[in-house]
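Right, one structure below, let's go through it.
A protein chain is absent from this complex, but the other protein chains hold their places.
Now for chain A:
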Amino acid sequence: MSELIMTTDRERPFDPPDRIAGLGGEAPLHRLTFADGHEGWLVTGYTAARAILADPRFSNRPEYTHPTIPARAEVAEKLRGREFAVPGFFLRMDAPEHTRYRKLLTGQFTVRRMKQLEPRVEEITHARLDAMEAAGKPADLVEQFALPIPSLVICELLGVPYEDRERFQSDSRALLALESGADEVIDAMRSMTGYLYGLIQRKRAEPQDDLISGLVQGGELADDELTGVSFLLLVAGHETTANMLGLGTYALLRNPDQLAAMRDDPSVVDNGVEELLRYLTIIHVGPIRSALEDVEVEGVVVRKGQSVAFSLPVVNRDPARFPGGDSLDLARPAGGHLTFGHGIHQCLGQQLARIEMRIGYPALLRRFPGLRLAVPPEEVPMRTDMSIYGVHRLPVTW
């Protein structure tokens, strides 16, 4: 067999690339050649993925992990020798350093706190649906619905002015585009950190009732750490749910019986959201971990220093864990999918994302019972070129 490299190109919009999908069910780990030539592993098995993601012998620090995507290898090369980890960017830290930041935030993202946001998320959702209806058909669902809702919600929660969205949305696009060159990525990072550093100064001078003001006043974090934390929350908070709302709606439109269930049967919604998360697994590149010592995983020895990449879309269709997982079935017990990750880095904002989706899909489908694509399916531009999968645009009419 020829050497395996990571790919994001797909044959069909909702299925992982055939070449990688074909490995699922064969073995849990496969030899993978990383973009910088490093010989590591690709995980496609569910139990192996869970075990590695929860194992402290695997590090998430950027100086240990190798990139799987060529343009990312260039960025890593350019950044080599500089201060690697952004202060406060705790996604790329290990315990116990990571723990300090995470514990400052988890109290803000509890199930109960997020439930309290429900009425506000509903208000925002219905206001966006009003605006979409008023703007008329056809509409781009991403621009009118999928992106504004999580953007508005995270801006309000963090205390980031929504009027500034053009700047931070274009920076986060540059950061997430797999083809961005090193200079583009570095410029976007500088722009984003510069913007947030300025915002933090304003919060210090005039604190408001929002999460960033609370962290500033808490006094536990220095300004550069606050910048890194805010950076992570802002990017993670709007790009992820936005893509789930866009791609999820597209998937429902292509599966009309499932769409009808999501629209008409409230008892389907909660699990249906989990199934969409599983079936679509928008985190289609990475995560990546590196072994800090030799570790045996299901009969394979990962050597100290070797990087392990995950194909979560394939992991979430592991036939041993989710039989028949190649189809979308909102009634399937979908809990336990790894779309939010596993281990200490499991998504901090997942309970917020769930609320946005549990409110968003049914509200959209009830407002526009005749919702349908306004272009042939093959003309829907897919985000195979972005580190978070989804649709660039979703032209719809009703």
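What to note about this one:
Methods note: a contact is a pair of C-beta atoms (placed from the backbone, for glycine too) under 8 Å apart; a residue touches a chain by one contact, two chains touch by 3 or more; residues count from 1.
One rule holds for everything that comes next: contacts and distances are computed from a predicted model.
Matching "ABC transporter ATP-binding protein", "Peptide/nickel transport system permease protein", "1,2-phenylacetyl-CoA epoxidase subunit A" or "Ferredoxin" against the UniProt entry of the left-out chain gives the name "Ferredoxin". Among the residues A:Pro266, A:Pro319 or A:Gly335, only A:Gly335 touches the chain that is left out of the figure.
Checked against the full complex, the candidates A:Gln144, A:Ser307 or A:Gln350 give a single residue touching the omitted chain, namely A:Gln350. On the side of chain A, touch with the chain left out of the figure occurs at residues 53-54, 99, 102-114, 335-336, 340-344, 346-348, 350-351, 354.
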